[in-house]
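A short write-up of the structure that comes next.
Partial complex: the chains shown occupy the same locations as in the complete assembly.
The chains carry the letters A and B, assigned in the order they are written, with residues numbered from 1 in each.
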């Protein structure tokens, strides 16, 4: 090795000598995600690691997203196997209080209606197929639709199974639109309701006993087992976390699950989802389509929830404020807070937060069930 | 393929509604059974369900709840 050949070898291994346009663009995209995470606080817990993972995955030569690269290895271990999204679901279960939903269970149906966003978007993706140079098969359409579930782990779990090549744009769309819920939802909510409907006051929620909260995760898993076993990894992980939370005899596990366990998995999941932002995996016409469709998914879900809310309000004995239907898309607890805020505009004494938590958490279950149906029929 | 998608929608929404409908029934049944069970009234602490009575609450209490929700940074669900 001479000095010249050494420098030549080195030059040929620099980023400058190996950059592709695609990588440059994706680095810019990743920086935008990081900017949104930090400056606009767009779901920073996820979008910061995803964005940084995107940066690392678009570095030429380094091969960090390759199967044997730093992040490729983590992806293979935790995302390709489905392990990380399920561990995160355990954590979310341990953080979720189903009290408001148990206190007024029929509001759970609003979380069912909001899943229409998933299937409407699925249809939309199929309608786009063959147009504008886009090509989506049924599995792709299902993975895109799940963005409307507004649940990150569910979206990552389903997409990693049905359409891993679209995982990057799906995860980015899901978390970005979740962050945009305060901007996307209010106009739709105001458009579909009258001022009088928005001012409806709901009955105070009843007390929920510890026992009811302990039985709840078990009966949910039971129904899931009988009806749609393909959803049991998601629902099972979710309900395990919730049982750990509510049972009262393993508080140290509950604390660790909600703390260091979910944090560590979030970091590893975020960074390794970022590998799907590598230029060759992300820069397709399909990505634009996915972003547009994801936006529609959130809008449709919101509308369906609000409309069912209006119908239920008409036929229910106790009044139901239709706004809380919008919380059925999940995006916990952001969507419920949006409901509270829009409700206060029409009636400054009307605190809908707790009432909106019912559809909000039932929407998480609804999306996991929808994912189970799609897995059962398409995989 | 579009018709496949339509079927998926009908089937999927049906299952989601059946699932959550059954869950509503299960919750109602549970609360009824537990109320009739011995010891339900005495031994059972009304737990954090106590937190679920906001309708009559003042602005200050809500502010506290919302702040605590903000803390529960929920990682995208």
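Methods note: a contact is a pair of C-beta atoms (placed from the backbone, for glycine too) under 8 Å apart; a residue touches a chain by one contact, two chains touch by 3 or more.
The shown structure was predicted, so the numbers you read here are calculated from the model rather than taken from an experiment.
Student: Given that a single representative per chain kind is drawn, write out the copy numbers for the whole assembly using the chain labels.
Tutor: Here the complete complex works out to A x3, B x3.
Criterion: only the chains that are shown with their structure count from here on.
Student: What's the distance between the Cα centroids of chain A and chain B, rounded to whole Å?
Tutor: About 19 Å, centre to centre.
Student: If you look only at chain B, which of its residues touch chain A in the complex?
Tutor: Residues in contact with chain A: 1-2, 4-6, 8-9, 11-13, 15-24, 26-28, 30-31, 34, 40, 44-57, 62, 65-66, 69, 72-77.
Student: Can you check the complex and tell me which residues of chain A touch chain B?
Tutor: Going by the criterion above, the answer is residues 43, 45-46, 88-89, 91-92, 95, 97, 99-103, 105-106, 108-109, 111-112, 115-116, 118-120, 122-123, 126-127, 129, 137-138, 141-142, 150-154, 174-175, 178, 201-213, 215-216, 219-220, 222-224, 227-228, 262, 266, 330-333, 336-337, 340, 351, 353-355, 362, 364-366, 369-370, 373-374, 377.
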